[in-house]
Structure formats: C-alpha cells, structure tokens
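One protein chain is absent from this view; the other protein chains keep their places.
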Amino acid sequence: MAGFIELMLERFKVYREPGYYKRFDYWWAMVIDLDRCTGCGACVTACQAENNTPVVGEEECGKGRNLSWIRIERYIEGEYPNVKVKFIPVLCPQCDRAPCEVACPVYATYHNQDGLNVQVYNRCVGTFTCATYCPYDVRRFNWFTYNKKNFLKGNGGSSTSFEPPLDQQLNPDVSVREMGVMEKCTFCIQRIRAAKDRAKDENRPIRDGEIQPACVQTCPTKALTFGDLNNPKSRIAQLAGLSTAGDLHYLRESGSKISDISSNPRTYRLLEDLNAAPTIFYLKRVMKNGSSTAGHE
Amino acid sequence: MLNRRDFLKLVGVGGAGAAAGFALGELTKTPPAKLIPYLIPPEDVIPGIANWYASACMQCSAGCGILVRVMEGRAKKIEGNPLHPINKGGLCARGQAGLQLLYNPDRIKNPLKRNGKRGKGEFEEITWEEGLSILTNNLMELRSHGEADRLYLLTSLIRGHLNFLLADFMKAYGSPNYLQYDLFQYENLRFANKIIVGQYTIPHYDIANTNFLLSFGADFVTTWISPVNYNYGYGQMRQGEGRNVRGKLVQIEPRLSLTGANADEWVPVRPGTEGVLALGIAYIILEGGYYRGGDAKLWKDALKKYNPEAVASTTEVSEDRIKQLGKEFATTKPSLAIGGETVSSYENGVSNLVAINLLNHLSGNIGKTGGVIPNPDVIKKSFNPIATIAKDASRRKIKTLILHNANPVFTTPETLKLKDALKDIPFIASLSSLHDETTALADLILPSHTYFEDWGDDFAEPTVGYSVATIMQPAVSPLFNTKGAGDVFISLAKTLGGNLQKDITWEDFGVFLRDSWKKIYERHKGDIKEANFEDFWNDLLARGGWWDAVPKASKPVRVAASEVSAHLSSEPAKFEGNDKEYPFYLILYPHLSYKDGRGANLPWLQELPDPMTSVVWGTWIEMNSKAATGMGIKEGDMLLVESPFGKITAPVYFYPGQRPDTISIPLGQGHTSYGRYADGRGANPIELLPAKTDPKTGAIPLNSTRIKITRVNAPKSFVKMEGVAKELGRNIVQTITPEEFKKMGKEA
Amino acid sequence: MSKAVLGFFPYVDKLLRAAQRLKDAGFTDIEVLSPIPIGHEIEHILGEKKNPVKYFTFFGSVAGFIFGTLLALGSAALYILPRYGKPIWPLTPTVIITYESTILLGVYITLIGFLIFGRLPCFRERTYDIKISIDQFALLVRAKKDRLIQVEQIIREAGAEEVKRVDEK
Amino acid sequence: MAHQQQGTSNISYREVNDDVIKSMTETGRGFYLVLAVCIVGLALTFGLPWAYQIYVGQGVTGLQSPEYWGLYLTNFVFWIGISHSGTLLSAILFITQTPWRRSIYRSAEAMTFFSVVTAATMVFIHMGRPWNFYWPFPYPNQREMWTNFQSPLMFDVFAIGTYSTSSFLFLYFGSIPDLAAVRDRVTGWRKRFYGALALGWRGTDREWHLLQKAYTFCAVFIIPLAVSVHSIVSWDFASSKIPGLNKTIFAPYFVIGAIYSGTAGIITLMVILRRALKFEKYITKVHFDKLGMLLVVMSLLWTYVNVTEVFTGWYANTSYENEALKYRMFTTPSAYLFWLMIACNAFFPLLYIFRKIRLSIVASLLISIGINLGMWIERFLIIETSLPRKFLPFMWRDYHPSWVEWSITAGSFIFFTSLFVLFVKFWPSFSIYEIKEDIGIPMERKGR
Partner (left out) sequence: MKKFLVYVIVGVVTFTIGYNVNLIYFPDLSPKQPINFSHKIHAGDNSIPCQYCHIYADKSTVSGVPNVQRCIGCHKIIKQDAPEIQKLQGYWDRKETIPWVKVYNLPDFVYFSHKRHVKAGVPCQRCHGDVAKMDRITRQAVLFGIPYARVSPLKMGWCLDCHTNGAKEFIGMQVKNGRDCWTCHK
C-alpha cells in the first residue's frame, strides 16, 4: 500500500510536469529567412506533390478551401509609388503550446516526443475545433471525397483531384485523407520517419541536414532551413541564434519573447504575443524605411 | 398467446430475414486485394523503397537538374539535384509540377490520324506502324518530287543531342528548314550581348556575388531565363554565408513584378523609356568620372544628350533619383545591371538592352565576379522563326511540317495569321505529348514521351560560366503507347533509306546518346574522372550530368562608342494606338506558373496562387485603383480590354504596384485546346498584339500596344486567395532597416 | 392474505379526523392514498416520515466525484498524449468533469433511492381505486380481522362516503 | 401550505383530470394535420439535406477557412440557450415555492429536454465524420483510446449528457403521479403504456413524501448544472485565443442570454399551447404578467453584459479586438443584424414595463418571438463576426451559409416542434396534481 502511494506520488510529480516532456528526443524546428524568401511559391507546389494534397478547383478555392499546407502570405503597405510588399510563408509552426491540441476531444492531435504537433487523420471526427482555435489558420479540412469529386464542373471538363493517371503520383508514404478529417503540415513526418529508420539501421543519430521537408528541399533561395533544435551545433540553432543549451531550456520553460533569448536580433516568431510558442523562427526581412510597425526598439 | 401456425410463420420470417442479411453481407464484402509478384524482379527495385533517378527538367529552358523519386516503376516526386550547378538542389513550382505532365489525363495515348476537317479535333486512333508509314510515305513522296527542302521541322528549344540528331536528319534528308521556336528565346538579349560582351549568347549574371543589382524589368525570380539559378543567387546576395555586405537590388519597371516586390527600391519608370534611363545613368557614370577606360571622351560625346534633365522628363524619374542611382551603381563594387523581359519586349528592345549592358561595360563589371561572366560558346540557334513560317506557309512553300512540342499557334498574336498560314500546309505531323493548339491542326499525331520516359540530355544555356550538360534517363516506363522523338526520327531514317540510312545508323536514341557521349568522354574534361567509359557513363547517370567547374578565362572585348551608339535609340519605345483613344500602356508578362502558357494544363500550377495577386485558376487585369476612380469599376468586375488589334475580357485586380497609366496582364491562360484544366479558362492577351516582330532578332514585342478598357457585364470568374493584404499593425512580417542590419553585423 | 379497510373521503379534514381517531384507537398500520400530496397535514397525525433518500444523494454525489476524477485523470495516464504544453494531469479541466459527474451520479442515485424506498416500480396488483387519482382521498387501514369492524365504524363516523373491505395481497 | 388564489379555485378536481386527459385522448383533425406537416417538413428540410451532407461531405455547407464554425454551431448554442429556462426556472420556482409555476413547468421542462436533444443533433450534423459520433464518449475500447478531458468539447459532452439525462429524469419523475392518473382513465394499449410508465404509482403518503424529497434534491442539483452547462458552452469559444471570443465575461454572458431566451421561449410556447389546447383557465394572464416582469429583468441584465462585452473589447484596444468589433458593429451585413439584435433584445422588451403590454397576449407573443430572433442573431454574430477576423488578415474571408445550412436550421425548429407535438399528445402536458394543489386541498370547512 505504501509502495502504491509512493508510486502515485511519483507519477503525480511526473504527470504534473507542464509539457510533460522534459526534453524532446529531437526538437524539429524550422528557420525561415524572410530576407531570402522571394514568395515564388515553389514550396507550395512541392508540398502538394509530397503530401498528396488534392487540387480543389476554382469554385472551392473561391471559398477558401484550398488544401495547401503551406501558403505564401503577401502584405502590401502603402500606395503607388511607395509600395512595400512583404512575403511570409506560413505553415503549421508545430507550436509547443499548441491551442489546437487542447481543443480536440478525441486526441486526434497531440504533441509527440519529437516536439511535433501531430495530427492523426483516421482518429479525427471533424469537429473543426482545432482549426478554429489555430491562430495561424494553417489547418485544412477535407470537405469532400476529393478523389470522387469533379472539380471542373461548369468548365466543360471533368476531373477529380486524383484523376487517373494522376493518382499514380500519390506518395505511398502518406495516406490519402478521407472526407471529413482535418489535416495540416507535418514537417514531412514521413521523411523524418524514413531518416530515423535509416539512422537506426546504421546505429547513429540523425545527422544535421539529413532531413529536408519538401518545401525546404525545393526552396530555390534556400530561405527555409530545417533541423534539430536540441542540437546547438545544428544549422538552424545557429541561424535562430539559439546555440546554447540554456537558451533552449529558457525557451521551453518560459513564455518569454524570442528576442530576449536569441543572439540573432533578426529572429522572431509569428504572433508571439499569443504565447503558443511556435517552433518556426522567422528571420526579419531587411527593408528600407523600416517596418511600418513598431517591430523593433 | 402464440399458436402453432403463428409460431411457424414467425420462424419463417426470422429465417428468411437472417438469410437475406447473410446474403447481403456476402454481397457487400470487399473483394480481396491481390498481391502481384514480379515475373522477373528488376535489379535495383525493392518494393516499398524509393529509387532516385537523375534527370533534367524540361519545364522551361533553364536546364535544371532534377532527381526523380521512383517507387515500383512510378515517379512520385521531383526534387532539385543538389549537385547540379544550375539549380543547386532548388526547383521552382513549374519544375515540381512536371509530374503532372507525366501523368496528365489529357496526354495523347495513341497515335492519331485526322478524321474530319482540319482543326475540328476529330481524330481516330491508329497503330504506330500505320502512323509511321503515313509519315514515311509523305516524306518519300516529297523527296521523290525533289521537294525535300519543302519539309519544315519546328521544335521547341532542344539543346541536347536530340538537336544534333534532328539537324543530321534534316541535313541528310535535304532540307535546311530545321527551326526552333519559343516565345521567350531571348534573342534580343543575345543580340545585345554580341555588341557589348562580344558573344551571341546569354552570359552568366553573377547575382550571388554582386553588391548592387540594377534590374531593368528583369523578373528573374519568377520566369526570366533561369529563375532557379537566379533565385539561388538572390538568396546568396541577400544573406549568403560569409558575405559581409548585403547586396542591394533596385528594380526599374512600370509594373511591380515579384522581383520588384523583393527589391529595396522600385523605380516606376514610364513604359518604354528604360533604355533612356539606362543611358541617363551611363551619363552620370561618365560625368562623375567613374569610367576608367581611355575612351571616356568618346563616350561622353556619344551620350551627351542623356543629361539628367532630359532623361528625367522622358522617363518620369526624378533627376536626383537618376543621379543617385548612377553614383551608387558606379561606386558599389561589384555591381551588375540586367535587362529583362519587360525591357526586351518593347519595340526598341534591342537598343534598351544594349544601353543596359553598356552600364556593365562602363562600370567595369564584365568578366568580374559579381558581374557579367561570359559563358562558353554554344551552337548558334536558328533565328526566331515564326515570321518565316507564316510567310513561307502562306506562300505555299511548305509542303510538310513536322512539329515537336512547339505550340506557336497559342503564343503568337492572331494578327500574325499563323493559324491561317498553317491551313495552307498540305501535311502537318506533330510529335507531341499534349494535345495543344498547334497539334490540334495536325493531320497526324505521333505521341512522344515526356522527359521522364525518354533518354536525352540538355546543355544549359546560359550556364554558370562553364559548360553544364544534364542527362535524362527513362526514370519510368512509358505510361502510354508513346515513342521518343529521337526514336521516331531514327526509325524514319531507317525506312526512308538513302543518305539518311548512311548517316543515322543507331538502332535507337538511347544508343545514339551513349555513342555521342563517348565523344565527350574522350575529350577527358569535366568533373567526372573515370578510367573507362562504362564507369564514366554510370557516374554520369548517377550524378545527373557533366560539368566542368573551371570557368574559361574571358577575352576582353573592345567596345567602341561609335559602334554601340548606332544601336542606341534616344526615343522611348513606340506603342501602337494613339493615347487619346487608348489611354493605357499594355504590359504583358509571363505568368509565374504557366510562363507562356505551357503550364496551364497542370492543376497544381493552376491552383498555385500568384504571389502578387493571389489569383488562381484564371487571368486577371492588373490596374492601379487610382486609374479606376470615376470609372465605376470594382475589384473583380469584368473588363473588356481593347487594343487596335484585338480584344479580351478578364476581371480586374486593383494593384498598387502599377503605374496608373499602365495595365498589365499575365500570359498563359485562354487556351482553346490544351486539355481539361486549361481549356476555356481566362483569356489570352497575346490576341491584343500587332503583327510585329523585331526585324533584327525576330522576337515578338509583347509590350507594343496601348489599350482601352470598358466595364462589361459578363459572368465573373475571379478567385483570389487573399482576404485583406494589410498588416494592421500586427507585426506579421517584421523587418529591420539596412542600417540596423549593418550595425548588427558589426556586433555579431 | 389479510384483510384491510379502505375508506374514501371527499374532504381532507374528514380524512384527518378519521386518521386521528384511528390513531387514538391504537391502529398503526394506516396508509393514506391521495391525488395530491398532503404530507404536511398527515404527518402531524401519523408522525414524521424518515427520509432515507438524502443518504443516497450524498453517496451518489461522492461516487460521482470519485468517478469523474478517476475517469479524467486515470484515462489520461493510461494513454499519455501531451497537449498544449500542459501537464498530463491538469487540474482545471478535471474540476469541470468532476463537477458534472458529481451532479450526474447525484441525480441518478437520488432517484434510484426514491424508487427503492417508494417500492417502485411495482406492477403487481395492490389495493387501489382509480377514484384516488381523481378527487378521492382514501385511508387504507390494515388490522386484525376482528378489529376491522371497529375500523369501519370509525371511518364511517368520520365522514367517509364509501367504505369497503379489501383483500390485501 | 401556501395557497393562493390564481383564479383556479372554482375548478373541480375532476375537471382537471378531464381536461388534461382529453387533450391526450381526443385527437382532432388539426393535430394530424400539424403532425403530417411536421413529418413532411422534417423529412424535406432536415432529413434529406442532412443525408445529402453526409453523402457528399461537409463541403455542401458554406463553411470555409477560417469560418469552420457556422450556422450549425449557432443553432447549437441557440437551442442550448432555449433549454435553459425550462428546467432552471422550474427548479428555482420549485425551491422558492412559487405557486404560479405549477401550470407551466411541465411544458417548460419538456421544452428543456427537447431543445437539448435538438442541440445535440446539431453537434452531430456539424461533425465532419458523423458516423464516428461515438468516439468522443469515454468508453473502454479495443483501441485503448480514451478521450481528451482537457478539451472544452469534452466538457460539453459531459455537461450536455448530464443535463439532458437529468432534465429528462426531472421531467419524468415529476410526471409519475400524472401518468398514474392517466393510466386510471384510459383503456387499451394506452392503459398498458401508461401503466408501465407510472411504475405502479398509487399515491400513498410514503410515495408522495419520497417523491417530494427526491424532487427537491434534483431541483437543487439542476440549478448549478444548468448554470454550468451554458458556461461550458461558452468556454468552447472563450477558451480559444480568437479575438471576439476570448473573453472572461462569456460565461455569465451566455448564461444570462440563455435564461433570457429560454424565458421568452416559454412565453411563446405558453401562448401557443393555451390556444391549441384551450387551457385558458389554467394559464392565466397572471402567468404572462409574472413572466413579463422576469423578462424585463433579464432584458436589462442582458443589455448590461452586452455593453460590458463590447466595452472590454474596446478597452483592450488591440488591432485584433478592434477589427472584430468594427466588423460586428459597423460592417454590412453584420451591422444590420447587430442593430436588429439590440432593438429586439434591449429595447422592445422594455415595453413590458407597462402592465397593459404584459397582459396583452399578442404583444407578449411578438416580443418573445423578437427576443428569440435577437438571441439567435446574437449567437450568430458571436461566431460569425469573430472567426472571419482572426489573427492573419490575409486569411480573412466572409461567411455565406449555404442552402443546406439554412434548411437544416429551419429543420431544427421543425424537429423541436415535432417532438413537442408528440409530447403534447403522449404526455400530460400540464401537471394534474400540481394544478389540483393550486386549486387547493378540498376541506369541508373552507379556510380550516
């Protein structure tokens, strides 16, 4: 009995740990250099090719139901001729304190040991809550059975999203999502899995730069970098200016701003004041006339 | 309670119900999946494990190297080849979407013979034997009548050994008319380079290492020449490893392109006066004494009328701005000036480009790292041939036309009357994978492989200062009953006999390619060093190409002021239509995803939001909202755009990055016969253009007319993905100023 | 099988009077059947009724509290899926689940208690008359056979409109 | 026993039984007509569109990114709100021994139960994969998967589950004596049916005693439960980070709104029942008078919390809150709705201050319907003006409900009505024994 109580107390201590994981096995993160990003959209198509995201057609696009997991947001400030155009690729930032995770009643989304915010498609019942709670609007929903739906209606033609033989392109490592489930960027978890598999065969840890999600891989300007934040020597840790272990600890434990921690003054996180602790670090764009907003001291 | 009879009835009902349920269960069972083993296992295939094959991207003429992920014989993904010097692992959206070309449901699956009136699109399926014999018979007949020179071959840009094969074929057959066509062939640029750099090629613009990039309408981020390479360069220029200065980009163009959006400064110059502005800058360079050459005096004389006051009034760019640009361009080293498609597409395109190139000469950027690096010579390509074809066809000079992947009908203005001219050709055969507008006019269609199914190679042009060849290998087995173009010509040569049989002796194109590469191997150059050809070949296939990373030392070119000034025109470009009736300049530009229209049949590209407007699945008209005031136009309204030569209807998008006197329309949509995803979508603004080609280069000037607009009531087709494009102080895209950035570098 | 007397009253004060007299005469097994609750009035005479239901309520609530806590925390511990940067055992949400389950089981078990002590549901035939559900108030007195006549007499005298002997099953 | 004259004292006990049982056993042509309309309407506006939606997918709705919540959720909150007054009011009035409760509480409780059921169907309609509807329930399964008890939706599952079962039991146990009364009067299948439902109730003093005790306990439980239910519904919204939704005021705001709409719902229902069943003698003007006063109170409270809600947003003065407020209050078309809601909920009910209006059945009906319309708009605006103005302006997009959503919205009203029509036919819709209590205990000497 005493043993049981002891066990329960011990459990209690562990289970009361915020975030639960003291340290992720790997902490996958991305750095996006906005000064390099040109907004060319290669990442968008690469993602679509890798992750079996269906094409939805003109009508559905008009309703904002396109399924791209990454999008380029473009903001225009000012009027002719003083126009400032800014681009930012937005994809699921795999928040450490992800608001979507708490919303799901059936655990279809949760945080895994790699620091990823994971969506389990076949557990999803489609309550939409995660997408509503998501401040970044990166969650995408399967409104139809896209491999049955003709999206060219009204244009004379007929085609489903995976019209044969287009379906032969589908990546077998990624499931084709059923109607009624939510989906989102996974940081190309199938590639992470493959890399882990390889590393396990060779009995070594995953090397820095070994995994490149489709968007990172294709980026012509190399604006996107992916890697393990746990490894202070990794390229992204260097780029984000988080190259000491203390930084990481501080980042995980406190809700403070990245600008207080990072040694790179260009590092920031999107909508940081919402305290969702996203793990995508943007590097500020260098731009004449400064930002239109008070983004810096 | 329950008597016997009722009981029996109940039992009966129950039994029947159960049996029916059981039967339904049996019927609704999914049939078991099948496991199909290999008959003989392919050597290097493990089911469930991907193989990567190196190949070349053929979505545009940049010549990027790709890796194709193949699982169980089917291509699953394309990625940039990280070893390849052109794209360095990157790939643009069009390259990514190549898979949808391979798996396009609208690919031609069998050889087809015309079965009705030409152009009606009625075809019947035939076998390859029949198809080839029709073509052979036609060619035999032509030759026997002594009209071999009346065979014309029109292909897309082909630069690899297929080009040699086709040239050999045509030569042996006896026809000089082997033509290549692409709307964006950059002939003007080559011409201008001949004058300043001394080579009829496109040089390598070393964006990666430049510190000041002055771009005159060069949208190198999206489509211009070699976008992936330039994008890589751009990334390096801004935040490259080991750079201590962040390169600056100034974009001079009337419509803010994606490149302009990324620039530090945008100079919205009056359309057609970019050349004048360049000369104005040249004037400042000379006046400021930044030119180190001995012939400064001559240059000064030649350019004396381009003083800032005069230039400012022509270009509508302030004097101070011109002076500041000139000074900055001359003093920042290295600097680089490039002239892009917008500039080249005026009626005076060549002179604009010469003027821009002159800047590079005057500030000594040619042959320098971070400047203009001359490329190795390449085989001279044919003159842009569309006017020739139109002329020769209407003169009934062409008896037989063989097309290969070229689609001039879509990319030339109606006013050139190419479509009518083609009708005068007695026999047209098309070797194409897709049923495009030109193929629709053919009598015989022989479907060709896509670049995933065929052998081939590609010599990138421009390259990066040294020779780069990319190899293509059949990554997947052919999906449909198609043949590679090379194979078709080889088998034609065999059946035609004569010279052809003597010159073309290979059994198929793969063997031809291998034999040809033996010659390259025997020169023992390049990065692949192997003891025998077998290993060389294997390395080549594994690596995806061959390159010789040692740049050739360039010879200095003598540029004489008098010679150059002959090519300069002080006048702004002329536009068709008077400015009273047609108040707007028209700027046509290649769309990021479709370029000249070739990508419009790929749904991924259709659904890729245009970065500047976020429009998908259609054409739009970009217009400054200031210009629309008083016209009662709201965003999304359908506008009728009229030039003196044609009219189109498209929805309007209010775009602040647009001069109020200018309207821009992207190319690429408005297909009539290009598969289900492209047909009947948007409008083709090429229809607005006059029947004009550049007399020096044959290029079609895209920006050569003025237009007027009227609002019309037409069914709307306008889908944009953006909600509100204002940040509203939310700190979404945060920025720091260059000054802060500089300070930051010192601290770190 | 025992006998009992059932007397019907149109007015409650008469019934009360009869009950009082019966009580005085030493009859204890008196039951009132009525169309509306007249608990307060009759309790003066027949004595306060015990209310065992409250224990059910209490234990039901406690059980619900424990059930809710165990369910919320236990199932979270069974399949550990961290979310929102919060602990596996968060307190705030557990309180809500517990709160609801407390009420849930509280209500259920209270009503079960009512059924048990009200001897419901009971579908065998018991002494009853359909007039009771309309407007008649009845006294059901069980007594030894020899005293039934006395009961009848008391009830009649008190003003019952109808008195009958019934078989108590 | 408190005994007040409600104008009912001259009614005999027998008459009460007769009236109530007559409403159940004697079925006129009108009833069948209404029932037929309900069934056909239900099939056309509710069943078929839902089947279509399940077959084709949620895409047939107007939902989109970022408005993943639309009319269905609006209806869900609305019906949960309607459900509030019934049981809550009944319980509060029971505990405070308010006599005018007696003739209205049965149908009010039924209203509660049916609107909770309607609300629950909305949740399933709203689901992307409704065939997996049972996954959010915690039960042991071979997957060894449990549910996320941190999710506000799980709170909903528990709260609504508890509320619906509890209010059903509350309704049922309160009806047992009446079911017995019905049992005693009917014949045939009805006798067996009500016999089973009445559980063998005889009306002994012990039964009455226990019933009243148990009922009191339940009533005590129901009050905090009802408050918690709508608070929890409000947390579905308030626990998000979305501007316009993330507000601490939401729980009281929702609860007050719920009671408000529920009370208005009761008035509407009373007017209709009174006419349909000819129960003018039981539902008197006194009831409308009292409920009218209650509505004035609720209206003022509602106005207060609404103003507070806007104020907090205004004082926050972040771009997020400002844009959401601007969108709600000053941008067409939501501005029209917003000001219509203010008129319906804050101004018209103030007319109830006048006794004349309170006693006017027509005015009561109009105002109460107005309040319910306003409350529906309130829920619509809460969701549909917040979600389209989330954090990233690039994703802003307006929501346009599709015909399927409108149809199912209309269908939900028919669904509720159908349930109520059946209830009136199969259940004593007025508490027989409590009306009798109201009439008074029969004594030979009046006044004792």
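Every chain is named by a letter (A, B, C and D) in the order it is written, and numbering of its residues begins at 1.
Keep in mind that, in the parts below, a contact is a pair of C-beta atoms (placed from the backbone, for glycine too) under 8 Å apart; a residue touches a chain by one contact, two chains touch by 3 or more.
None of the values given here were measured: they were computed from a predicted structure.
Q: Considering the whole complex, which of A:Arg11, A:Arg123 or A:Lys257 touches the chain not shown?
A: A:Arg123
Q: For the chain not shown, which residue from A:Lys13, A:Lys153, A:Arg193 or A:His249 touches it across the whole complex?
A: Counting the whole complex, the residue in contact with the absent chain is A:Arg193.
Q: For subunit B, enumerate the residues touching the unshown chain of the complex.
A: Against the missing chain, subunit B presents residues 6, 9-10, 13-26, 29, 32-41, 46-49.
Q: Please identify, in ascending order, the residues of subunit A that touch the omitted chain?
A: Residues 25, 107, 110, 112-113, 116, 118, 120-123, 173-176, 189-190, 193, 197, 200-201 of subunit A touch the chain absent from view.
Q: Which parts of subunit D face the unshown chain closely enough to count as touching?
A: Residues 141-145 of subunit D touch the chain absent from view.
One rule holds in what follows: only the chains that are shown with their structure count from here on.
Q: Does A-C or A-B have the larger number of C-beta pairs in contact?
A: A-B
Q: If you average all the Cα positions, which chain's own average lands nearest?
A: Chain nearest the centroid of all protein C-alpha atoms: A.
Q: Measure off the straight-line distance from the CA centroid of subunit B to the CA centroid of subunit D, and report it in whole Å.
A: Comparing mean C-alpha positions, subunit D is 63 Å from subunit B.
Q: Just the number, please: Cα centre separation of subunit C and subunit D in whole Å.
A: Here subunit C and subunit D have centroids separated by 30 Å.
Q: Spell out, as numbers or ranges, the residues of subunit C touching 2 or more other chains.
A: Residues 76, 79, 81, 83-84, 86 of subunit C touch two or more partner chains.
Q: If I count partner chains per residue in subunit D, which residues reach a count of at least 2?
A: Touching at least two other chains: 145-148, 150-151, 154, 391-395, 397.
Q: Where do chains touch, given as pairs?
A: Result of the pairwise touch check is A-B, A-C, A-D, B-D, C-D.
Q: Write out the stretch or stretches of subunit C touching subunit D in their complex.
A: Touching subunit D from subunit C are residues 10-14, 31-42, 46, 49, 51, 53-54, 57, 71-72, 75-76, 78-79, 81, 83-84, 86, 90, 93-94, 96-97, 99-101, 103-104, 106-108, 110-111, 113-115, 117-118, 120-124, 126, 128, 130, 132-135, 137, 140, 159.
Q: In the complex, go through subunit D and note every residue touching subunit B.
A: Its residues touching subunit B are 319-320, 323, 391-397.
Q: For subunit A, which residues count as touching subunit C in their complex?
A: Its residues touching subunit C are 11-12, 14-21, 96-99, 101-102, 104, 107, 109-111, 277.
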